[in-house]
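Only a single protein chain was left out; the remaining protein chains are all shown in position.
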Amino acid sequence: MRRTAWSAALLLPFTACRASYSALDTASPEATRITNLHWLILWVTGVVSLAVIAALAIALTRRRTAETRAGEGRRARAVAAAAIVSTALLLWLLTASVLAGRAVATPVGPGALRIQIVGHQWWWEVRYPADPPSDTVITANEIHVPVGRAVLLELSSTDVIHSFWVPNLNGKKDLIPGRPTRHLLRPERTGVFEGRCAEFCGYQHAHMGFVLIAEEPDRFATWLASERRPASEPIDAAARHGREVFLSSACVSCHAIRGIGAFGHKAPDLTHLASRRTIGSAMLPNTDGPLAGWIVNSQHIKPGNHMPPNLLPADDLLDLVSYLRGLR
Amino acid sequence: MSAPAWEEKERAELARTWHEREGILGRIVSVDHKTIGRRYIITAFGFFFLGGIEALLIRLQLAVPENRILNPDLYNQIFTMHGTTMMFFFAVPVMLGLGLYFVPLMVGTRNIPFPRLNAVGYWFYLFGGVYLYLQFLGNGGPDAGWFDYVPLASSQYSTGHRVDAWVQIINFTEISALIVAASIIVTVFKQRAPGMSLNRIPLFVWAMLVSMVMVIFAMPAVIFTAGSLNSDRTIGTHLFNPAEGGDLLLWQHTFWFFGHPEVYIIFLPALGIISSILSAFCRREVFGYTAMVLALVATAFLGFSLWVHHMFATGLPQIGESFFTAASLMIAIPTGVQMFCWVATIWGSRPRWEPPLLYVVAFFLLFLLGGMTGVMLASVPMDLQVHDTFFVVGHLHYVLIGGALFPVLGGLTFWFPKMTGRMLSRRLGFWSLGFLFVGFNMTFFPMHELGFHGMPRRVYTYLPDKGWNFWNLVSSIGTVLLAIGVVLFLVNVLRSLYRGARAPQNPWGAETLEWATESPPPVYNFLRLPVVASRSPLWEGKELPVVTGLALDRREVLVTGALDGAPSHREEVPGPSPWPFVASITMSVGLIGSVFNVWWLPAGFVVSIPPAVAWYFTEEKP
Amino acid sequence: MARIPTWVPRDDGQWLHAAKDYASTRFSSLDQIDARNAANLRLAFSFSTGVSKGHEAAPLVVGSTMYIVTPYPNYLYALRLEKSAATVKWTYKPNPDPAAQGVACCDVVNRGAAYADGKIVFNTLDGQTIALNADDGKEIWKTRTGDIRHGESITMAPLVVDGKVLVGNSGAKFGVRGKLTALELANGKVAWTAWSTGPDRDVLLGSRFHPFYAADRGRDLGVTSWPPDAWKIGGGTVWGWISYDPALNLVYYGTSAAAPWNADQRPGDNKWTAAIFARDPRSGEAIWAYQSNPHGLFDYGGVNENVLVDLPWNGAFRQVLLHADRNGYVYVVDRATGEVLSAKPFTRVTTSTGVDTNTGRPREVSEKRPEIERTVRDICPASAGGKDWQPSAFSPRTGLLYIPENNLCEDAEALEANYIEGTPYLGANIKMYAGAGGHRGALDAWDPVAGASVWSRKEKFPAGSGALVTAGDLVFYGTLDGWFKAVDARSGNLVWQFQAASGIVGQPITYRGPDGKQYVAVLSGVGGWAGLTVSGDVDPQDGTAAWGFAYATKDLPQATRKGGMLYVFSLP
Partner (left out) sequence: MCSPFRSLSRLRDVLLLGGVLLAVGPGCQRSSRTLLETAPMSAKAERDRPARNPYEDNAYAMTEGQRLYEWYNCSGCHARGGGGIGPPLMAKTWRYGKEPGGIYTSIVEGRPNGMPSWRGKMPEYQVWQIVTYVQTLDADRSIASPPGPREEHMQAGEGASSR
């Protein structure tokens, strides 16, 4: 639009860098509406500020004039006029903001896709509830959503307050223990968007990210179907041994892998770990090296997180990694 | 020419009556509003430097991605200490100090009404800060952010006595603020110079008065909130435990009901300083006196009505939140009126380009940008995008450093001659302001960009592929320039103390009463209290009429009517006494001890009663 | 008035299995002791078992020998009854694995043995079923059906039906998947196993399965009514009572509550936990099933006894089963089709406002749903139930069902449960306390036709032992603080009582001794879930200890001590 181009030029210096993960690179009607509101406020307040600065500059540099009653009256009228104009502008911004707010608020459409998100200290549990319950999909730190359909997030937390935020899609909403909240996402184009925890929640608040993938409805359906299946069988002897290592060491006390008898509930569900893009709540790429490093000593990578270091012999570690990498 | 004989005799006798003893003991017993005011300012700047060092450490850690200088535990302590130090131990106390020092002088009286209580107020403030930093040095600093949201700050997720330290210092700093507020309010209403009716009170005094009234209403809210967390953490009540009927948002509501007025308590005195500087350097009364006073009062009222804009993301009902958007936008109007009146004051006057005026110009530029981002944060949908990101960090520093620190530095430069009798160097003043302005903008302007790019607040590090590296580096370099500016200001102050030019009574030709006495003012402020006939007594041109008849052998102040300043009676003011210091020691030990064992609190309270009684009844023989 | 089914054999003065007869009436037609002469009852002899845990077993009398099973280490004594004092004929020590004590949720108890075809069959805590020769105590066969590694133990009394020994398992609180196993009486081989959760082939739901209610019809409901894989650790264990109707050739038993207690972690009906099953004992195929507490919120299991009676209903006698459930309702269910005829509360219930007989589901009160971060108060009846495992007794002479009742309520808060094999899988914080009226227990005389209580005797402590009713119109029961009482079956007046050395949680029986006299026997030895504050040395300062019972019975240690004694009474 004309206005965006103009203001982009004005603010070129600092929007030059890559805008992939930014509130200004919008991918949903809500984000666009908020960004337009942003430009409106920027323009209105910008003009007012420049006017005041100009007035100040002139006042500071103009030659001195005599103290006259008429001068006094002129200045009184100028101040009154400025006050009235600024009040009017603020009223305009107020109405624009309230209208935008109503547009962005959460209308509960019947066809919305329900996703339950539970905030934990420093990772995100994601559940897709279904009827019958056996079709429920449980995953972590990665959210797939179909494009073109409203997504209703039901947010809750089990420990401290977190805040769910995908800059490209919509504002943020807190996850408060004992007080469930709701949030709306309506992605209008496909893409991989990064999300973040935006409320200080302890040691690893900095690395409590997640990935949100908006994809075509059919690809979303195939992803959902694959997530419903139990863990895939290990393909070779090494992977089988890796499964034994998993079941015999500390992993099984916290992690769950559906189908092999690991039901831990205190850490991310690993049934389809290999299908996820990142590990360590969107901190490391999901490849062999980082995964091995993470298993051996996650404290070095994310000091203070709740996963203990695991001193495994080399071959056990390799087999375990090969097993986990096989969990498509 | 030598002063007339009677004046020498009166000065000697007054000096003996209002005598302040030397040495450590003298310091402890002193009740002079100037000594305590100066102490507040110096201690506040001491904490400002500590807070500055913490800021440097934070920026050092965030200069490059995945930096390993500070581990998360230490970083959390440092950013919490930075916030707590700057808000509770610098911003409010420096305003209290300026108020304590200059309000009595500007209203033309000898001392504040409750001098001994004020001494206690300062000691509480000092002991609170010392305790917080001692615990911080023992790796026990609070680490849940300066506003300590529950449940992170509850005993289950913040173990040990870290957050307990934060909870206790709230008692210390807020009690000292309440004490100073009481003293200033009574001084302004009951001890003004004769003839100083309500519409002749200097704008700085109005600003301090309105700010102190806000203190009276805001500080108890945080004392209640911190007290509730304290009882949850130590004796096991469940005020913030949802399982037992408590509510987590109760904390956010009661804290921010104090939180937002707190920043206006810091901002209003700054408005007063700017009015004083502008009237002095434009040699002209500030335009629209009534409008300015009403704007101050309006800002105070609206300040209490918009705290929920800190909580837009907690899922409160949409309609309710938009009320607070309206309130947050409305508060821009009174401040706008003040800025328009200042511009009108400058319009047509011949401003003198001195450092204080430059500080005011810097304030204009920075506060306007702070106001712009403030309006953005006021709107709910916009705030949901930028809340708790570096955008907010940028906004709050623009309105706090731009809106309060620059005016305070301007005020200090303006009043330094009066406080110390020495002029600050003009050249160093310009250099320090230059570094401050450039460094400040280089540090905090990129933060708005980082906020839009999704960088959350209070992160100890960040990944390299997020696109935040460049602006974080720029911001960190900016901090160095800011630090240089502050150091230059300090060098200017220290150098001028010994080698600054001698300052006459009224170096800037200003119009208010503090310039009607020597620099630095004697212990008794005025030989004879001045009588005021207009808003700018010193610009009347003729000799100031004075009040005669105040006793010279007793510490007396003239009590005048609240509306028109008509003299009503003479009141004797208590002199120095060691007991306030003793009482503050015992009460502080009680409060600090209660962190480690609850029974210290009643013990400390009981032990404080004798010194408190003694402080009230004993009279120091001059 | 209701009557005992016609196929129940005439009383032969013996006591061959815990429930006396396949209809589980616990009624004896011996009437030598009656309301008039009961006051003269005196101790005939006593026998110390040498074990000091909860003695929940029912002694058996076969001919002139009495068999008793003790709690862990599960000794089995055969006592010769000829002379005035009991002498030990033989003793069998199974030496179960001591680690089993770590997976016994509610004290290391055992509810007794069963006699059939010259063999004595009983279960051990570590999951073995053992058959001994009744005469010389030689071991005939031993089969392990439970694995303590994933928290499974066995505490129930087996039942021998049609040449098959029916054995369940315990450990729902450890996430153990419930099952009923049938072993061949002759050689102990496993004939069939019916799981309580899982696909239809595991639950043995075949073509003959016709549940009465629509919600119970569907394919693989044991899987679809759970979140994925949750049915594998879903509980529904079988540790209670089994009844058998030879005419209909159906075996009736209940399954315990679902795991974990925190219901939010298992959305869906959680089939077939807290349900009553009717199966064909030969093949194990289920004929009908009725889920009394779908998606159970308060650990209300369905394992309580099903007393088979013929009840006059709308002018005709219907073949029904009476089931006093833990959710506080006495269910009258048609035992041929599984239709719920009536369900009336026999104690104060706040968690539901009644049972909808059209759907068979209780009408839940939503404010009482425990949630994470929210403590729910005044949940009545408490998780231990309006009546726990303590069996009721039915007398055809009075037509009344005598129910040992708990009058307890609780506060509960849900927690996020974590599953680690072999450790409790709970996710709840419970604190129980006395219900309305301050008394914690009672004995109710319940008229199943009218669906109301005729009389009720308040007791200070929660229900201790099971009930026994005789043709002499006497009801015998024991209390947690050690009183063994006999009351008039018609009026409820106390006729006789005896102070035992330790609390009574056993099941009283009566038999005709070799000398033709009627004897009444009961095992005393406090324990079970309610008695853990004594038998488990639980510290009542922690109100949530023993899953909340510590707070409800914190004064029990002053009232009784540990012990283990058989008491047998008779007229002088």
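Note that the chains take the letters A, B and C in the order they are written out, and that residue 1 is the start of every chain.
Everything that follows uses one rule, which is that a residue touches a chain if its C-beta (ideal position, glycine included) is under 8 Å from a C-beta of that chain, and two chains touch if they have at least 3 such contacts.
Predicted model, so just to flag it, every value in this text is computed and none were measured.
J.: For the chain that does not appear here, which of the shown chains does it touch in the whole complex?
T.: A, B, C
J.: If the hidden chain were put back, which of C:Y75, C:W547 or C:F569 would touch it?
T.: C:W547
J.: Which one touches the absent chain: A:S49, A:S249 or A:T278?
T.: Answering carefully, the residue with contact to the hidden chain is A:S249.
J.: Which candidate, B:G421, B:G434, B:P504 or B:G561, sits in contact with the chain we can't see?
T.: Of all options in B:G421, B:G434, B:P504 or B:G561, contact with the hidden chain holds for B:G421.
J.: Considering the whole complex rather than only what is displayed, give the residues of chain C touching the chain that is not shown.
T.: Output for chain C: 98-105, 173, 375, 411, 413, 415, 418, 420, 422-426, 429-431, 433, 532, 536-547, 550-551, 554.
J.: By the contact definition given up top, give the residues of chain B that touch the hidden chain.
T.: 22-24, 27, 38, 42, 71-73, 130, 134-135, 137-140, 154-157, 159-162, 233-236, 238, 241, 243-244, 420-422, 497-498, 520, 596-598
J.: Going by the touch rule given at the top, which residues of chain A touch the chain that is not shown?
T.: 203, 248-250, 252-254, 266, 299-300, 303-304, 306, 308-311
The definition used in the following text is that only the chains that are shown with their structure count from here on.
J.: Report which of A-C and A-B is connected by more C-beta pairs in contact.
T.: Result of the comparison of A-C and A-B: A-B.
J.: CA centre of chain A versus CA centre of chain C: separation in Å?
T.: The computed centroid separation for chain A versus chain C comes out at 53 Å.
J.: Can you work out the whole-Å distance between the CA centroids of chain A and chain B?
T.: It comes to 37 Å between the two C-alpha centres.
J.: Please list all residues of chain A that touch 2 or more other chains.
T.: In chain A, residues 177-178 touch at least two other chains, as defined above.
J.: List, in ascending order, every residue of chain C touching at least 2 other chains.
T.: 373-374
J.: Which part of chain C faces chain B closely enough to touch in the complex?
T.: Touching chain B from chain C are residues 373-375, 413.
J.: Using the touch rule from the top, collect the residues of chain C that touch chain A in their complex.
T.: Residue list for chain C touching chain A: 175, 223-229, 232-233, 265-268, 372-374, 416-421.
J.: Write out the stretch or stretches of chain A touching chain C in their complex.
T.: That would be residues 129, 132-136, 138, 156, 158, 177-178, 228, 230, 252-254, 256, 258-259, 261, 263-266 of chain A.
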